[in-house]
Every structure is written in C-alpha cells, then in structure tokens.
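Quick one: the structure is below, questions incoming.
With one protein chain removed, the remaining protein chains of the complex are shown where they sit.
Now for subunit A:
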C-alpha cells in the first residue's frame, strides 16, 4: 500500500502524506505486539512483563539481563530491592547508588533497584490482582503503609523479619511494626522550618494561632503528602481526636494538652481562621515558602543540611520544634513473603543496619539513623536537628483511625 510512488498527481507533499498515514497503521500493529507472555508459577525473578520490542532501550529492562552485561544464568544471585524513586534518583537525597556499590562489593550478588511510581501500593495491587511480586524486599515502609496494606490484603505481603543481625541496635522508639516484619533503617522528623529574617516562629502550637502569625504557616494536604500527614497526626497527638474515629468500643485519643473538650479539629478550625495555607505536595509548599509567600512551612528537621549544601543563609532556614516535639517518620524495610531470595534479602537488611552503612544512609538520605551504633561525623547534629521529645503514633493507634481522622479533617477544612 505504501510503495506506490507513481501517483496520478503525485506531488511530493501528497506522497509524504500517504506514507505518513500508512506508517501509522504499521506502528499501530507494532503497538499491539508489545506484549509478553510468561508461564505462571514460574519462579523467574523478573516477572513484570516488560517487553517492548522497541529500539530505544540500551539496557533492557528485565531482571536478570540488566547489569554490566552479566548473564542471568551465571551463579551470581540477583536481589531486587523495591523502593521509592527519590531513594535512587533525586540529586539531594539518594543513597541508592552508594548502597548498591557497597553491597555488591561485599556480597557476591547483584542488586537491582525497582521504583514503581505507586511505591508500595504497586505491590499491594500486584498481590490483590494475583500477579507475581517481582521484588525481594521493600525499602521505605511507613507505619501508615503497613496499616493500609494489612487492611487491604488478607494474605501477608511481607514476612516476619526473623533473625537479622544488628536489629538489636535499632532504637526502641522507632520499632513501629508490632508484627516485626518491618525493620526501621532511618527516620526523619517533621517540624517547622522558618525564615528567621522574617519572623520568629512560636514555640507552641497555640502560638501559631496568635495574630502576629496570621497567614504565616504553609502546610500540606494530609491526604496526599507525607509531611502534611505527619503534621496532622502531630496535632492529633497534641490535642486528641475528639473520638472522631471511635466506633463504640474504641477509645478516643487523648491529647497532651489535657483538655478533653478541645480536639485537633478545634485546633484546625482556629488555624484556618488564622489563615493557614494547606497546599498539595511538599514541593508546592516549599516553593511558595521559598518565594516568600509565608515565612513558616511544615518540612523536615534536616532542612539546614540542604541549605548549607547550597550556601544559603542559615538564618533563613531555621527549625522550630513545637512544644519541643516533632513527629517522627521512621522508614522500614521488609522482605516480601514471595521473595525469591529471602536469605539474601535478610543479609541486605543486616547490611543496612551496620554502623558505617547507617551513617552513610543518614547522610545521603539526609535523615537520622535508626540504630544507636551508627557512625556519623561529629558535626552532623549541628545541622540535622533532633527534637527533645519525638512523637509518633503506633501501628495500633493508627489502625482503624487514620482514614477517619483524615476524612473528618477534609470535611471540616473543605466543607464550606
């Protein structure tokens, strides 16, 4: 159809046009061909039907074939570690590359990263759809992730950590999984960051309600941002949930403020009256804060590390722990129940907890180590600040409540 060059009135323009159309058809067929088939129950480590016969991919995508031309059939086992994108790609926070190099130099194995955009939800979806889990462990689990996963799936997505060397060194306050699947490897603290040349941030939650701080605070949507969620949870820890999530037998969360009649929704109503801004993601909020839309933003207590890296004025990047507290957001790692290399995965977990590696993760991910044996430079604490009194909800507290807390907040805040 496309080879007829002698058109009756074959102007070149017309000819090109025809090729264009006909080629389109061909490409359509090619599009249909981009599929793969794989025996189910086969325990190949790859599993995600990647495929694509298309040209462009220098290094193919499938599991075994990827690294340095090593053959998948060689004796070297491959450990597939799933994590979130920033862990390997973001220029400012990505220990991934270093970890891979270090692990491979110590252990006779190939480490492969997988970073699906939906993060751990990707594996929840896989499990729910009966698709094979094509990774050995997940790095970057939060307490809320575990609660959500356990509510959604009947079968275990992760298996118990079991014997992991070095797990004893993990600080007690950070162990967030009552079923001991997830082992924490680092933690962050969500606090206020403020521009000291514009304002002096208040020392208490109540201080944010003062007239002098009207319109000063930018927070994030708890439904879509983890810093926003942490800040909301911090207000619940402070003021109580007013029984929002109670369905009869459940106890209401009592706030530290000691006032049973004043809960987080009351606090947020006043915060909203004082013109707080709740934007979408962390970068929405931080962009607006950087441009001077408001002098205080909900962010991480490691902010000065980044400011220092960029040579910014540290006066403009000051940290405030409200009521000397900050909400801790420990990150954990856990082995998938369907892992092809469970032993290797546990070896990796031990590796992650070694003092030297802990120090590197903390510095490269700009966070805090999960163990008390981590080797950190003396001056690390100068810029990366830890609160006197970290707070965080346990798995049991979040279970059955988190969704109701957020929904109640959304309905009040957006309900006008």
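By our rule, a residue touches a chain if its C-beta (ideal position, glycine included) is under 8 Å from a C-beta of that chain, and two chains touch if they have at least 3 such contacts; residues count from 1.
Keep in mind that, in the parts below, contacts and distances are computed from a predicted model.
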Chain left out of the displayed complex - its UniProt protein name, from "Gluconate 2-dehydrogenase subunit 3 family protein", "Inner-membrane translocator", "Thiamine transport system permease protein" or "ABC transporter": "Thiamine transport system permease protein"
Hidden partner chain, touching residue among A:277, A:320 or A:346: A:277
Chain not shown, touching residues in subunit A: 1, 4, 6-8, 13-14, 17-18, 20-21, 23-25, 27-41, 48-62, 66-67, 85-86, 88-94, 96-97, 100, 112-114, 116-118, 121-122, 124-126, 129-132, 134, 148, 151-152, 221, 223-224, 277-281, 283-284, 286-288, 291-293, 300, 303, 306-307, 309-313, 366, 403, 406, 410-411, 413-416
